[in-house]
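Shown here: the complex without one of its protein chains, the others still in place.
Note that the chains are named A, B and C in the order they appear, and that numbering of residues resets to 1 at the start of each chain.
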Amino acid sequence: MTVTALLFASYADALGREQLSLDLPAGATVRDALERLRELPGGTSLPPAPLVAINLAYARPDAMLSPGDELAVIPPVAGG
Amino acid sequence: MTVTALLFASYADALGREQLSLDLPAGATVRDALERLRELPGGTSLPPAPLVAINLAYARPDAMLSPGDELAVIPPVAGG
Amino acid sequence: MRSAIVTRPIDLQALLAEVARHANGATLLFVGTVRDVNDGRAVTGIEYSAYGAMAEAELGRIVAEAAERFGTTDIAVEHRVGRLALGEASVAIAVAHPRRAGAYELSRWVIEELKHRIPVWKREEYVDGTREWLDPTAAKEPARP
Partner (left out) sequence: MRSAIVTRPIDLQALLAEVARHANGATLLFVGTVRDVNDGRAVTGIEYSAYGAMAEAELGRIVAEAAERFGTTDIAVEHRVGRLALGEASVAIAVAHPRRAGAYELSRWVIEELKHRIPVWKREEYVDGTREWLDPTAAKEPARP
């Protein structure tokens, strides 16, 4: 299946991109997707357990992904 | 000596006036002035120990008055 | 810092401008307005009256104490007197502080002191045409139906 990964702020700087497609086996979790991102150039600078969101809502690392999901990897937030 | 007494809101309504002069003996206190006010028509509706101010600052019932002082008898405040 | 008893509508934008400084990260504006109901009675307006000279003096003392206590002079307060219609602002407190925690504590401190200390009274006017001086120290009457 294919999911869209989004990167922001310092994470986007580290990996040099803001968006990419990931091909993952059926049943893959957030954790699996993060492992794949860590293999990319600059990917080792992602922390062990970053905040993530699936389809605009925060999700846990063991959440299962579905085809077409939007998975966002979220640096420490600093709004306000 | 003469002091000016000021009445406000419900106290002014009760005594039918907002300002009057009181002739008091030298050394008179706030408490003495209040006794004098209670003898006036409507004066019995003043509470036993109302808030008072001398010359724009809150004062205690045993504070001594001086000639020319402005003594204000202050109903429960309700600003804001 | 500045405080005043006024007889005209309060200009909120102007109060905010008075406390704006680049060292501040948080600005808080409190506005007290005339409510349409109090203790279950329908209110049509409020007449605010004050011992003007002392209210100005006491408000100035509160603001000076707040400045010392919270370490900022970015405080502007106005209390309006006279007859106010529903929804009109009777009091506005603008404060600014480097940090939001300081702004909230400062703002709350000023409104509580103001409510307890400044010689201002209000006479509420009710739909039945009667009016009454409010006494916050009086025991509440039983709730009306």
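Convention: a residue touches a chain if its C-beta (ideal position, glycine included) is under 8 Å from a C-beta of that chain, and two chains touch if they have at least 3 such contacts.
Note that the structure is predicted; figures quoted are calculated from it, not measured.
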Using the touch definition given at the top, which of the shown chains does the missing chain touch?
A, C
Would you mind spotting which of A:L6, A:L40 or A:A63 touches the chain that isn't drawn?
A:L6
If the hidden chain were put back, which residues of subunit A would touch it?
6, 8-10, 13, 53, 56-58, 72, 74-80
Pick out the residues on subunit C that sit against the missing chain.
12-13, 16, 20-37, 86-87, 98, 100, 103-104, 107-108, 111
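Definition applied: only the chains that are shown with their structure count from here on.
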On a C-alpha centroid basis, what's the spacing between subunit B and subunit C, in Å?
26
Per-residue overlap in subunit C, given as positions that touch at least 2 other chains:
none
